[in-house]
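A short worksheet on the structure shown next.
With one protein chain withheld, the remaining protein chains of the complex are depicted in position.
The first chain written gets the first letter, and so on, giving A and B; residue counts start at 1 in each chain.
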Amino acid sequence: MNGQYAALLIAIPLISAFFVPLIKKAGRKAILSYVIAVTVAQIAVAAWVFKRVYTTGKPIIVMAGGWKPPVGINLYIGYFAALFVLIVAIASFLMAVFNLRAMKTEPLDKYAMLFLLLMLGATGMIATGDIFNLFVFMEITSITAYALVAYNKTGEAAEASMKYMILGGIGSSFFLIGIALIYGATGTLNMAQLAQFAGLVNSTVVQAALALLIFGLAVEAELFPLNAWAPDAYQASPHPITAMFAAFVVKAGLYAMVRVLFLFQASSGWSGIMKLLVIMATLTVVFGEFSALRQRDVKRMVAYSSISQIGLAAFGFALVGKAGASTGVASLAVSAAVFHMVNHAIVKLLLFLAVGYVAIALGGTKLEHFKGLGRRMPVTAFSITIAAFAVVGIPMFNVFWSKVKLLIAGVEAGYTWSVFLILGASVVEAVYYFRLVHTMWFSGEDVNEKISESVPIMAMMLALVAVIIYIGLYPNTVWHVVQKAGSDLLNVGSYVKHVPLINVGVRP
Amino acid sequence: MVSVLKRAIAIAFILIIGYWIASALSHVPFGADKMLVGNYYLQHVENQTGAINAVTAIVVNYRGFDTLGEVTVLFIASTGVAALLWERKRKRTARTEGTIVLTTGTRLLFPFILLFGSYIFIHGHLTPGGGFPGGATIATGFLLMYLAFTTYRIPHRGFEVSEGLAGMGYVIVGLIGLAVGGYFLFDWIWQTWKIGTVGNLVSGGFIPVIYTLIAIKVGTELSGIVDNMLREGSS
Partner (left out) sequence: MISAYYFGSIALIMIGLYTVLVKKNLLKILVGLSIMETGVNLLLISIGYISGRSAPILSEGVGPNQAVDPIPQALVLTAIVIGVATTAMALSVAILLYKKYGTLNIEEIRRLRG
């Protein structure tokens, strides 16, 4: 099949979402099953794209309207995008199955549309090769997220959504100012062409524009100090949506930020911006972990932990600034960061799935609800335990490998102080996760009645546990994949080479 | 006291950002010809798209992906508003009936507003305008009906279905392009079939078709948002 058919990644969720009003009367089960079917189709396309990109070794360039870049908008589906589009599709599928159990709040037809469009937005953000198109997909993602955060219609949910909306609104305005500056200085919006021009543009303009773009994207990527909305939003959203936020929405934001930053690596003053990012990332890790320690609500605690893990991945990307893009350290750091993103997606999907399931079965996510969970819901408790071990970074589980590689890269790049801070934060993380594990297995002797666990959810949890252990034991299979994905991000030269830019004349 | 401090910090922050933007803008000369891709569009727009309005040609044809996203954003807003304000039973609670001037004026104007809206979106490739302003104009017609008559309601169900169908239509036009020309959102009407003469109403390839779909979508969506916000639950 022609590579242009990768446009189906965008077309399928879109047309399926528009179709939902027509089957509105079909009932809850039918609508939610329809969503599952759509996500299966999305997985099929994403798997085809993944296979094609990794066997041919060449990215797929989708040219909308048949216009060659920079005249038209192109999608760039390289190693990184192919991997993450697949992750988005799989995570959406798992959560679509979880919907059947988790979602009772009406109006479900609207929920189904928003669910599909959230998947679409993240896919588009990861795949696009045009900076304004990135803005459009970012807005699709975030406006869907505003609606979904408030979907439960409680006071907390509305407040969380409003907080997110105000921060997101400022962020997107700043992002647009950044785009305006870049457009004014270069006359183009195509990412590959921007990378070509990066060294030639006035450095004041680039610095201001990049700072504004970072500010805009940091809201989506949940970096300190613009992540104030995240814990509230995670806690208030419907459970499947929380898992989707942690699994791919935040990753799409982080990816977009890193992609935009790396495009401009030829410009002067770039390393200063990256230094800023190192500081933001380190603070994200530290604040996330210390806030998590204080939480009595498990869902909120996991949310904080998720934020700090994203900070860790951002730290990996930011190391490139000091090391220089062409060095071995840089490629180690970026690959490790991508590896961490993959691992984090798997682990957090499992954690939020399990915690959400506990909330549905027992009516809440306070630490008290988890007392004696090991006897009441053994499979769920087992999954949470494995996930907790993995997050903390115990050897034999997947996160260990990415964390170690990130820290090695940090030391090699000369950021010893950040590495120490992050290590300290990891100890804090271990404390609160072991507190949770201890609560589940060794307390609450009085609660003993067993709750029968739903088979599909158990199957999903155990599958994710198997993946965690598999990657933990054989990290090399995934490591090869993420190394390719990392080089796709880091090596802007090959990015530019693969986009078939046509000559549109010179600027006057 | 706290608020004075807060204000001072806010003002300092804003001044820094303002200075920043201004210093960057001082390297982007105002009024100078800075076009690169823009110039390419201006030189080739008539030949490649059949439209004389370069802006709509860019919006629908060259950068069609953005517009697809834009339509989606509006769809999300209307869906989100409906989801958040959803209650099992909701009624309009307006009590003041419109004055005779308003009601008579509305009755007279309503068809003409719809007609004018249609004019705007059908001529999108020739004159300023297009599907978004056209759809918004149509929605103002319905808004006027809401203001004038306390019991008026749009046919909600029909609007929702046509909204979905119009959106699907847009994607299908794009997919036909994929099947016919090999590219998603490929303008098969102009580039494969070559229908119309530049400058006439029948020209511009799929721009009028897509703009009609967009106008239906925007009109129904904005009216739907108005409808959702004007109905209140019993609680």
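Operating definition for what follows: a residue touches a chain if its C-beta (ideal position, glycine included) is under 8 Å from a C-beta of that chain, and two chains touch if they have at least 3 such contacts.
The shown structure was predicted, so the numbers you read here are calculated from the model rather than taken from an experiment.
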item	value
Chain not shown, its touching partners among those shown	A, B
Residue in contact with the excluded chain [from A:A180, A:L293, A:A430 or A:V496]	A:A180
Contact residue for the chain not shown (choose from A:G169, A:P225 or A:P456)	A:G169
Of A:Y34, A:Y111 or A:Y146, the one touching the omitted chain in the full complex	A:Y146
Of B:L25, B:M145, B:L165 or B:I189, the one touching the omitted chain in the full complex	B:L25
Interface with the undisplayed chain - residues on subunit B	6-7, 10-11, 13-15, 17-18, 21-23, 25-26, 28-35, 37-39, 41-43, 45-46, 52-55, 58-59, 63, 66-67, 69-70, 73-74, 76-78, 80-81, 84-85, 126-128, 130, 132, 199, 225, 228-229, 235
Touch list for subunit A against the chain that is not drawn	132, 136, 139, 143, 146-147, 150, 153-156, 158-159, 161-162, 165-166, 169-170, 172-173, 176-177, 179-180, 183-184, 189
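Here is the rule we go by: only the chains that are shown with their structure count from here on.
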item	value
CA centroid of subunit A to CA centroid of subunit B, Å	30
Parts of subunit B lying in touch with subunit A, wherever the complex brings them together	20-21, 23-28, 33-41, 61-66, 68-70, 72-73, 75-77, 79-80, 82-84, 86, 88, 160-161, 163-165, 167-168, 171-172, 174-175, 177-178, 181-187, 191
Contacting residues of subunit A [partner subunit B, same complex]	2, 4-5, 7, 10-11, 14-15, 17-22, 24, 62-67, 70-73, 106-107, 110-111, 113-114, 117, 120, 124, 128, 130, 132-133, 136-137, 139-140, 143-144, 146-147, 150-151, 153, 177, 181, 184-190, 202, 204-205, 207-209, 211-212, 504-508
